Structures are given as C-alpha cells and as structure tokens.
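Beneath this line is the structure, given in structure tokens, with notes to follow.
Every protein chain of the complex appears in place save one, which is left out.
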Amino acid sequence: MKQTKAVEDYLESIYLLTKLNGYTRVRDIARFLNVKLPSVTEIIKKLQEEGFVEHTPYGEIKLTDEGRRIGLETWNKHKILYVFLKDYLNVEDETAFKEACLIEHTVSEETVEKLQKFLEELKNR
Amino acid sequence: MRKLLSGVKSGKKVKVVDFIVPPHHGVPQYIIRLQEMGILRGDIMTIERNGEFGPVEVEIKGTHLAIGRGIASKIVVEEIDNG
Partner (left out) sequence: MDKKFDLTFALAGNANVGKSVIFNQLTGGNQIIGNWPGKTVEIEEGFLETAAYKIRVVDLPGIYSLSTYSEEEVVTREFIMKEKPDVVIVVVDASALYRNLFFLLQILEMEVPVVVALNQYDLLEKDGFEIDIKKLEDLLGVPVIKTIATKNVGLLELFNRAVLVGKDRIMPKPILYGKEIEDRVERLMQKIPTLNISISKRFIAIKLLEADEEIEKLVNDKSIIAFAHKLGEELEALHGETIQTILIRERYAQSLQISQEVLKRKKGLAKDLSKDIDDVLLHPVFGFFFLILILLFMFFVVFKLGSFLSDYIGSLFDLLKTPFMSLHIGEKLKIFLWDGVIEGVVAAFGIVLPYIAPFYLLLSFLEDSGYLARIAFLTDTFMHKLGVHGKAFIPLIESFGCNVPAIMGTRVLERRRDRIIVSILATLVPCSARSVIVFGLVATFLGPQYAILIYALDFVFIFLVGLLLNRYLKGTGAGLIMEMPKYRAPVLGVILKQTGVRLKEFFTFATPIIVVANTLMEGLIILNLLPYLEVIVKPFAWILGLPTLATLTLIFGALRKELTLIMLATFYRTMNFSSILTAKQIFVYGFVTMVYIPCVASIAMLKREFGSRVAILVTIFEFVLAMLLGGILHLICEVIL
C-alpha cells in the first residue's frame, strides 16, 4: 500500500470536507488545496486504485473505511504537530501549519501520540 | 483555499472548516464558547479587521466578534470567493 505525501494530504482534505459538507466533489478539493483540477483528477484516480476512495454515481468522492482512517489519522497528526510547533516552540502560525503538514508524513501515529502525552505532562507540571 | 483564520486578510469571506483541538481529549471550553457566540463549523463569516498583531475582528450572524490571535490561529477556514 503506497502512501505518498500527496495521498495523505488529499485524504486529510477529503475527510475534512466530507465532515463539513456531507460530501465532496473534485472541484471542492481543488479549491481547498489551491491546486489545478487536472492534478486533482490524477490523484483521485490513484486514490481509487489504492482503494481509499470511491466515485459515487453523483460525481461525488466518497472515502472508504481505510481512506477515512488515513484521513483522520493524518489530520490528528497534523493538529498535534502544529500545536507543538506553534505553542511550545513559538513557531509562527503559517510556518507551523505548513511544516506540521510536512512532518506528519514522516512520523507514525504512535510517535505523535507519545509527543501529545509528553506535552500534556509538560503542561501539568 | 484552506487557511488559518489568523492568516486571512481583511475583507475576505471564509467558511469555518474545523477547530484545531488535540484529539481524544474532549472539547476545550474556549471552543464551546466560540460556538455559543455563533462560530460553528460550516458557518460563513467576514473578516472585518486583521492586523499583524491584535485580535481578529469578524462579522458572523449579524454581530461583530473580536477573537484573540491565539484562538484565531486554532480555527481552520476556507476562503470563499465573493459571490
């Protein structure tokens, strides 16, 4: 199962958009990530091949269970890393958000959970 | 485009996408407070004022709210084009 950076980013976005609007279309993703439509279609095809999303008859993109799992996990990692960079390391907002987005692809969920626990203990000391 | 509320320029309209809260820990008080003041996921608001420092002023549900920078940087929004 190949999970590249783009795959995880897209699944994260589709997860958020679906949670928000109930459904997601290709052009919603394009607007959300500020990417051109053809690039989005490319990646969606790959996601379909890997079994992370399905195309519904209405032209919407639906997450499979596996796709949702990855999307949620990626967003969780993104959030924890962002809070770490911004609140604890005082990194500037936009930089922290972007860099958290990059770092999330290189660490496992377990590691990030350990980071979260560590930060909790730090706060409670 | 996906952005943090703290990074949206004055005059833009945005849709609230999500709040950045650490997962598995319940909802912090300030998020409930934001929601009670009318900022819910899916809502559309206009950025009235956003300087480099200082709180962000938004217009939502007919009233103006001032949101501290720290909180504003925990709100993920999507910029929507006017119209």
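Going by the order they are written in, the chains are A and B; count residues from 1 in each one.
The rule we apply is simple: a residue touches a chain if its C-beta (ideal position, glycine included) is under 8 Å from a C-beta of that chain, and two chains touch if they have at least 3 such contacts.
What you see is a predicted model; the values in this text were computed from it and never measured.
When the missing chain is restored to the complex, the residue among B:17, B:34 or B:47 that touches it is B:34. Touch with the hidden chain on the side of chain B covers residues 26-27, 29-30, 32-38, 40-41, 48-49, 51-55, 57, 61-71.
Quick note on the criterion: only the chains that are shown with their structure count from here on.
Distance between chain A and chain B, defined via averaged C-alpha coordinates, is recorded as 20 Å. Interface residues of chain A, counted against chain B in their complex, comprise 13, 16-17, 19-21, 31-34, 75-76, 79-80, 82-83, 86, 93-94, 97, 116.
Those residues of chain B that touch chain A in the shared complex are 1-2, 4, 6-7, 15, 17-18, 20-23, 41-42, 73, 76, 78.
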